[in-house]
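Only a single protein chain was left out; the remaining protein chains are all shown in position.
And now, chain A:
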Amino acid sequence: MTPIAIEALGLSAGYGGREVLQDVSLTLRAGEILCMIGHNGAGKSTLLRVLFGLHRPSAGNVRIFGDTLPGFTPAALGAAGVALVPEGRGVFPDLTVEEIFGLALWSAGVPKSGQRERIDEVLEVLPRIKEFRTRRAGTLSGGQQQMVSIGRALLTRPKVLLLDEPSIGLAPKLFQDLIRPIAALRESRGMSILLVEQNVREAFAVSDRVLVMRSGKFIFEGAPAELDHARLMELF
């Protein structure tokens, strides 16, 4: 039986008394790419924030590889092998790419002796980063910033990658170039990916399973092939 990377049961969460997630349960299997789609405001990003310990749920619990972490904080989740690529450009504009990578390695507690190897691994997956690694992130294009943001997450050698709308502001071709090597890591490293995406066509091409969210609840779960255009229109 395939082990379970993330198991969330009965999650509810909100902001200032407004409930955004309502009793949501989710299972992400090891080595799986699970795509989550839905309207803006459906609760997708909130769910990712809850899963990465950035937002406290009002109910429910989450297990990572079968364990309930004692302190459900981003640092504890990072140590357990979970990394988040947040929505928007997850980079600090005034820091260079090298400084951003340095922060990621520091946060992951990677000793100096192992840092070169980690960076080489990331550059193998996203080789174009070599071209601009000494530049300030704020001077990079949207696609380059997204590459850095994903590269930063990969430096921690995550077993689970949470990706929040990486295609925002990117041309479809650019998104393809970005997501395909990441998706390939499922094969090479057995990494699980939870991908929140609006670019349905490209996201479905790399996903094993799809969840559709509306008003804080899942209203569909199945294979990408089950969601043809008509069905998508009906669900949206």
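Keep in mind that, in the parts below, contacts are C-beta pairs under 8 Å (C-beta built on N, C-alpha and C of every residue); 3 or more make two chains touch, one makes a residue touch a chain; residues count from 1.
Assume contacts and distances are computed from a predicted model.
Per its UniProt entry, the chain excluded from the display bears the name "Branched-chain amino acid ABC transporter permease", taken from "ATP synthase protein I", "Glutamyl-tRNA(Gln) amidotransferase subunit C", "Branched-chain amino acid ABC transporter permease" or "Metallophosphoesterase".
From the options A:Gly90, A:Pro166 or A:Pro224, the residue with contact to the chain not on display is A:Gly90. Between the chain not shown and the residues A:Leu9, A:Ala30, A:Ala59 or A:Leu103, the one that touches is A:Leu103. One of A:Lys44, A:Arg118 or A:Arg152 touches the chain omitted from the figure, and that residue is A:Arg152.
Mapped onto chain A, contacts with the missing chain fall at residues 52, 54, 74-75, 77-78, 83-84, 86, 90-95, 99, 102-108, 152, 156.
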